[in-house]
Structure formats: C-alpha cells, structure tokens
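The complex is shown incomplete by one protein chain, all other protein chains being positioned as in the whole.
So, chain A:
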C-alpha cells in the first residue's frame, strides 16, 4: 500500500529526552526516492505512443489524461519532496505549456544520477554546482542546434503544433486542431512587435455535444447563451452592439422605503409608470441605433425583465443576457465597444459594429455568434465541442498545449527537432565536453550527460521498441554527426526527425532542462525534514 510506505521520517522530539536527528544522507536518499517515484509514475505517458492515466477523485469524478501537469496535480502526492516535482511540472506548464511530462522525467533521471554520485562520496554541494554548470552548457548546445523560424512560416508552426498534439487522445483531430491553434495565436500577435502572447485573448468555450471535429475557430465572439426574448430577431446583419452594465427592470426601492397607494387610481398609475420607465429605456437604446444588446449579469435584481424583453423584441433588438463580469473586458476588446454603465451614456459612439450577429444551433443548445467585427481587437474565440466530458476536457488541455507551443515560438523564435533528438545530441556533445574538463566536475558532468538518455529510452519503450538497441543506435548516429537523428515512432526506427516533421520549440527544451536542474539542486541541498505539529 502506497499510503503506508511513507518514508518521510516522522521524528517527534519529545520534551523529556533528546533524540538525534536522522542522518542527512538518509533524508536525502528518502527525498530522492520519493521524487523518483513521481517520475516513474508518469513515465508511461511520455511521447506519441504514451498511455493515459485514469484518475478518480474522492467525489468519483473521473479524469482521463496524459498531460503530465494534470496527472500530477490530480494525484495529490504526500511526500514533500515529491510535491516539489509536482510543482516543477506546474512551473513548466506556466513557462512553456508543453513538456510537462519530460521535465519531471528529466528531474527523476538527474536525481538518480545524483544518488549514484552521492554513494560514491561526492559532496551534495559539488554535485549541485556541477549541475548548474551542466544546465548552462546544455542550453548552449541546444541553442547551437536550433533552427530559426519565422512567424510567417506557417508550415513550421503547424508542424510544432502537430507534434504537441500527437501524444494526446485527440490526436486524430490534430489535422484540425493544429491549424486552429496556429491561426488563433497568429491572429492575436503582431509578429514584428510582440515578444509574448497573452493567452487570455484566446477565449476557449467548451460545450458538450457533437464531436471534436465540429470545433471551430470564430473570428469574433461566441456567447453560449441563447438570444433572449420570444419573437425577437435571431439574425441581424450590420449589427450595432451595445454592452450595458445596468439593468432594464423596474427599479427596486431600498429596503425601508415603500410606495404608498391611497387611491385606486394610483394603482393604474403604478403599473403604467413601470411600463413607461422600461419603455423609455428601450426607446433610448433603439434611438442610439443599437440592435444587439449585451447585458451584464446582475445579482441584485433581474438584469432584464420579461416586459423589457418583450419590448426589445418588438423593436427588433437582439438580447444576450448574463455576460459574466470578468468577460466584459474581453468582449469590449473584441467588439471594439465601450461598456455602458448608465443610460445617459448610451450614445452611438459607445457601440461596436459587426457584419453579422446570428443565433445558431449546435446540437441541443443555441449560441449567439458575432462575426465580421469592424474594428476588431486582437482577440479570437474557439468553440470546442466534445462527445463526453472527459474528451472535452482533454481536448481543452491539448489545445492549450498546442497554443502554448506556438506562444513559445513567439517568445523565442527557434525550433529544434523532437523525438529524443535533442537529448541524444546533448548527451553526446556534453560527454565530449566532459573529456576536456578536469577534476571531480568532469565525472559529474559525464554522469549527468548519460542520464539525459533516459528520454529517448522511455520514448522507445513506450512505442513498443527495444530501448537498449534503439538508444545505442541513436547514440551512434549522433556520434557520427547526425544532429537531427531521432526516434521515428511511427516506423519504429531511427531517422532524420526533421523529415518526419517532428519539431518542437527551443524554449520547451531549454526551460525543461534548466527547471529540472534547479529543482534537483534544491532537493539535493535539503538535509533535514522537520515536521511541525500543529
């Protein structure tokens, strides 16, 4: 049972007797073993032929995924050192968005090597220093093998998005999702200026139903709400869009105030006043030329009353209500409109203009889609469909990975081959470099260089190939100077991986190596665990 076998020492220093701390070496090895176990756990989901994990949480919800970061987040590991690895994969997710599995496996391999070195009598600080040197050198080598890429080069971008999607459940749809990711990112960046991409500008809307193939990239905006009101228009060309933050419903008096009626005639007046009040609002809206009205969600009272809907429908104004507070900014940015907080500010200048606003049916639910925005902001929406919740969630995660890959390319415009080629190359180059070094450092260097071969090893193992023969052949090819030789999972052989269109951004690999090295260094430096009891 995994729960019972917590190797973490539970030393409780009691007041009466003095108890010696457990030996630092033991702590270190316990940390390393725990962290390595994490790496082992997700090993099988690396690469295009990686397997999935099924995780059932306490409430019985099931997640099926092979995204390293997601698996680890869901797994709830207990050991503090293991938790560091979990955070490591989260960090990679935030930094690069892809390679979350490889970073953990790399860290695991480095830890294993460190353990061997420790038993040989190396001081942890020496190992740690050498690791720092190692990662800096590794980045250098990676940069030397990188291929510069231009953001206008659609084909290369597509290839790297495809590589990211290949290992996912949804990979049969990669032919459709990859271009979608590329288009989405390219639409929101200015290739000459931007050095980063704010993925918040890509709105991913998940909706259950149909299949992943029916997902679409919308140049404009999609609301999952249906248009309100009965008998109102469901399609408006040359839409003038107003986004209001006030309510169109009878104003509520404050708690203590009441309206007094002394006369029966006043009853009619009350009813008429209400109608007049709402009619007045709707007329003003119409007068400003608005024909599509978006209403922010209100928790205080009905954002829009039935009466108002009826009147708006009569004036041929399309109404979408319940726009979330946090979406307002995105909506404004997309449609080029201003949020209108009071009726007095409802002027034609505040409205956004679009070619078409249309309600359409997808499966059982209805959506409102606004396209052809006149002054579009740099935003884009993706409507993601999936036949069941698991597929939909996984599609979302996969698409996120693909988007991140493209973002990496915007940040750092270099590509390197995938398929274990960079790791094999690093291993060969750094071993060579180690020969030129002196002292203990050289030994550590060589050991770490060897540890990098774990990635191609696992890749080939997951693909059902023999890891030893594949890795040795790979090493041989790289030693002969074939920088781009990698494991061709589809054919089960070693070939020039660039010809196979397996490409990944440089940033993913460099950040994986630096992050993993840093994490391993901090684990190595721990020599005591103190459990504080609350």
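The rule is simple: a contact is a pair of C-beta atoms (placed from the backbone, for glycine too) under 8 Å apart; a residue touches a chain by one contact, two chains touch by 3 or more; residues count from 1.
The working rule: contacts and distances are computed from a predicted model.
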Protein name, per the UniProt record, of whichever chain is missing from view ("T-complex protein 1 subunit alpha", "Aldehyde dehydrogenase (NAD(P)(+)) ald5", "Serine/threonine-protein phosphatase 2A 55 kDa regulatory subunit B" or "UspA domain-containing protein"): "T-complex protein 1 subunit alpha"
Contact with the hidden chain (one of A:87, A:172, A:198 or A:499): A:172
Which residue of A:90, A:298, A:315 or A:371 touches the chain not shown here: A:315
Absent chain, residues of chain A that touch it: 1-3, 5-8, 33-34, 36-38, 40-41, 44-45, 49, 51-60, 62, 64, 66, 74-79, 82, 169, 172, 209, 230-231, 250, 252-253, 257-265, 267-268, 270-272, 275-276, 279, 283, 306-307, 309-311, 314-315, 364, 387-388, 390-391, 462-464
